[in-house]
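A single protein chain has been omitted from the complex, and every remaining protein chain is retained in its original position.
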Amino acid sequence: MRKLFVVLAALGLGFLGSAAEYILIGGVAPLSAPGAAESGHEMKLAMEMAVAEINAAGGVLGKEIKLVVEDTRGLPEEGSAAMNRLADMGVVGVVGEFHSAVAKAEIEVAKARKLPFIISEAWADVLTAKQYKYVFRIAPANSLFYTKVADWIRAVGFKNVVAIVENTDWGLGVNGVLERELGTKPNIYGEKVKYTYIVAERTVTDFTPQLLRFKAMRPRPDLIMNIFTGTGEYLIVKQAAEIGLAPTRETAMFAVGTSALYPEFWETVGDYGLFVITKTGYHPILGVTPAIKEFVSKFREKYGRTPTFAAMEAYDSIYTLVKAIEMAKSTDPDDIVAALEKVRHDGVLGTIYFSTEKEPAWMYHQWPGAKAVVIQYTEVGQKYTEALLLWPAILKP
Amino acid sequence: MLEFYLAQVVNGLIVGLIYALMAVGLSLIFSVLKIVNFAHGDCYMIGGFFSYYLATLLGFHPIAAVFVGMLGVMAVGILIHQLLLKPLYTPKVERKGEYAILMTFGIGIFLQNLAMALFGPWTKRPPDFIPGVTKLGFLFIDNNRLVVAGVGIVIMLVLLYVIGRTFIGKALRAVSQDRDAAAIVGVNPVRMNLLAFGIGVGLAGAAGALIGPVFLISPVMGILPGVKSFVIIVLGGMGSIRGAIIASILLGLVESLGSVFFLDPTRGLAYKNAFGVLLLALVLLFKPTGLFGEKFVRLE
Amino acid sequence: MSEKGIRKVNLAALMVIGALALAVPFILHSYWLHVAIIGLYYALLASSWTLLAGYTGQFSFATMALAGISAYTSALLVIKASFPIWGGFLCGIAAAAFVGLLIGMLVLRLSGPYLALFTIAFSEITRITLNAEYRLTRGDMGLTVPYLFGGIENKIPYYYTILGILAASLTLMWLLLRSKYGLFFRSIREDEQAAAAMGVNIVRYKIMAFVVSSAFAGVAGGFFAHYVGTLTPNSIMELPRMGLIIAMAVIGGIESLAGAVSGALVVQFLQEYLRAIGMWRFVIFGLALILILRFSQNGLIWPLYQRLAGRRVEAKTEPELELPESPEPGVSPGGGGA
Partner (left out) sequence: MLEVVDLVKDFGGIRAVNRLSFKVEENELLGIIGPNGSGKTTTINLISGVLKPTSGKIIFQGRRIDGLPPYEIARRGIGRTFQVTQVFRRMTVLENMFVPAYASPQRRSDREIRRKAMEILSFLKIYHLRKEYARNLSGGQQKLLEIGRVLMLDPKVIMMDEPFAGIHPKLKLEIHGYIREMHREGRTFIIISHDLQTIFTLSQRLIVLSGGEKIYDGTPEGAKEDERVVEAYLGE
């Protein structure tokens, strides 16, 4: 029995023995249900691509990099287990994650096990607001990003905004920012913006009753914020169009979730996707840096699809971490953290660096450079990179 | 406002019809085999995937894919019955009630994970039956939903005819009422089990295949409809097909109107999936014979 | 082999396992220690389910929901009402037991598939409510719960805590099951009507089984809350997780506590060990569940051990009610017609 345990343990730590020959980097992402596996897989691909490139260029500190991506399934305890698993394997740092609730459990492990952790695509303010020494974030904090979306809503002059919100960390987080921003500031005409929202399970498949209710509201809502991702996001777009609610002359449809940028969007909603508004953190009109062009074409070539924001974040996360290791000339976690606080990496999304300001709280170890772009599809089947740009806003640190 | 209510009612009716297809299958299985098929939602899911791949990979017409998909699920059902459920009717299996619950539940777990491993977690969308929207005055109805309703009604009518008017139907009913008596008059109960199970899961498969273009398909798509069809057969009286149809429509309407008239409208949708299960719990507690007073059938 | 010999084998096995369990933190490190902790947590849940389903014949699907109720009760009391953790923990157990009492009373008339349907409905309502009332519970955003020992830097205290909890719970359950109450539970499982005709107050003992099983599920839930630190309704009570618990108990052997525990540990370790094959490992568990039900209805692991330990499977799936044959004044544990 004891032998069995030892064998099990040894197999579990299979990578450990060879840690001397290469540097092990960990990745965390939801790769299966109930997590958002579509995004998780995309992030994983981007991480693998970055590691392959770095290795082809000679690795770091003279060693090859090995990447282990763990599935967190969108469940906090799985995330915490994955972080521990990675720590046991001897990774020098971790990048990734998509779900804020999971990241929240993961930062505790990062803190406990002294693991430098760059959060790629989890947005909840609290993650950096905790101001943990080992936790950094490339993804924008909700407040950072959605304040800008709210600015757009006010700038266009919408008055009656309704939202359907998925009851997840992300959905409720976005909703919180919009409620705060729109509730306190008037629109461009000085009118008060009426913001109402409805929260729903992610498992709901028929939104028609609620959408019909919106259609019957007087005055009719002029903007629907579809704060869902994945299936739900597509279904809301589809069903709102089917009942003639939005996008129409009276009512606009804003699909907030990242899934609106995927090719699956068009496969699923077809013609109904025309004139849908969505947001992204990246748009070529902001300036197609060579890095972006290169990344997009490499990614397309390798995996046959256009990468989204999440992929770019994951890709930059790996590069930033590696650059910090190089600067630190060490894999000691404290050295890496010190290097991360000073690093400036010219990545796909821009120059990545981390703020050390502690006010507002979420600004600590946050990359403040994320851009919020509001776009609208003007043709069926359009790539989001070709969609019409509605609201460019370059955020300043 | 009237338009609003009418639109809600039409939506509820269509959703109810989809539920009915599934629940009638579950009810048929219960009335003949006297077991609850806890894998019903997963049969619905494989129906969706079968027809999706038939339509996209093999180029079947979407509506033909639904029927072929239904046959495929029937075949799976027959396999399940012959390999795993048939022993229920031999002395080899002890504690039959327990075996039936755990076995069907286990089959559900297996099918769901198999789909997840084979097809991945992604949501897929089968091609439209008929693209576009039909406008009936102020009503906007998605054409796919109209097809779902139409095909659903046709399948249901055929089923009702088979059960009510044909010899097979008589034999099925005979077995559902009294296995031993049916055996005496020359009906083979085990064969009727096979037939009922095949048809029952086939109906679930058809529902899953039909719903594809409307609600999209994924490996976990069956969980909620599965729970809802349990709700329905309890509401309608376990084993009653007529009851199942009425209860399905009722549940469709309750969900459609309930999430709108919920006390706190911002949370109505969050509780949407709870309405049905709440009804289930209440009916089980206060009127276990179902709303329409059909006979209470006990297992074993 | 004689019965005494068997008892010796069992005792020896128990001691070896006990010694091994105590030594685990010295063998396994952080991550595998975490796997072991979660394994013990599942073992507690699986045995609480077995007490209700395997011994009393009540096929409830509410075990995880009750664990969740306890977890959230404890977490919310600690966070919002500044209870001490042990206070929240005890209240959580009480809440689970109380809800178990209500379910037990409500479902008296329901049997077999009806009970299963009702408890599925109950679990779904609980999960949906905890998600929908996110202003209080933070739903899927995750409720941050204070750790039992301040942090998770050191997992060893957690390991010994859950090991102690499991050992104590199993002892209590075992004592209960080998007392006259265990006898009544099993008589209800076998034949309610006959049990009633033999004077067994089936209403009382069915409810008792629900309460006891729920309380132990509550113990597990409370520990889980203060171990993982972040609670979401889906991570405790989604239906597939209930399926996993049932699969563990069935694979181990549904009619014995030892079966449930061994099933939980084996499945949990395999699940980690087979991580490389991804989703396929759950396909394998599903298949194993089906095959074991079909060909070895009493489970696999425990009956196998029994065969190895040399006693006929039949005679050991149940703990025997041992009573002294000699005229010396003996007391059966918890029994005695009092």
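In this document, chain identifiers A, B and C correspond to the written order of the chains, with residue numbering beginning at 1 in each.
In this section, a contact is a pair of C-beta atoms (placed from the backbone, for glycine too) under 8 Å apart; a residue touches a chain by one contact, two chains touch by 3 or more.
The structure displayed is predicted, hence computed values, not measured ones.
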Sole contact to the chain not displayed, among C:Trp32, C:Phe118 or C:Phe184: C:Phe184
Touch criterion as defined above, residue of C:Ala21, C:Ile202, C:Val266 or C:Ala309 at the omitted chain: C:Ile202
- line: subunit C residues touching the chain left out here are 180, 183-184, 186-187, 189-191, 193-203, 255, 314-315, 317-318, 320-321, 323-325, 327, 329-332, 335-338
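Assume only the chains that are shown with their structure count from here on.
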Message: From the mean C-alpha coordinate of subunit A to that of subunit B, what's the distance rounded to whole Å?
response: 37
Query: What are the residues of subunit A that contact at least two other chains?
result: 32, 34, 167, 199, 201
Query: Which subunit B residues sit where two or more other chains touch them?
result: 116, 223, 267, 270, 273
- request: State the interface residues of subunit A toward subunit C in the complex, per the touch definition above.
  value: 1-2, 5-6, 8-9, 11-13, 31-32, 34, 71, 74-78, 80-81, 84-85, 87-88, 100-102, 104-105, 108-109, 112-113, 124, 167-169, 172-173, 199, 201
- request: Name, in rising order, each residue of subunit C that touches subunit A in their complex.
  value: 16-17, 20, 23-24, 27-32, 34-35, 38, 128, 131-132, 134, 139-142, 144, 151-153, 224, 228-232, 234-235, 238, 269, 272-273, 278-279
Field: subunit B-facing residues of subunit A, complex
entry: 32-34, 37-38, 164, 167, 196-201, 203-210, 212-213, 215-216, 230-231, 234-235, 238-239, 241-244, 264, 267-268, 270-271
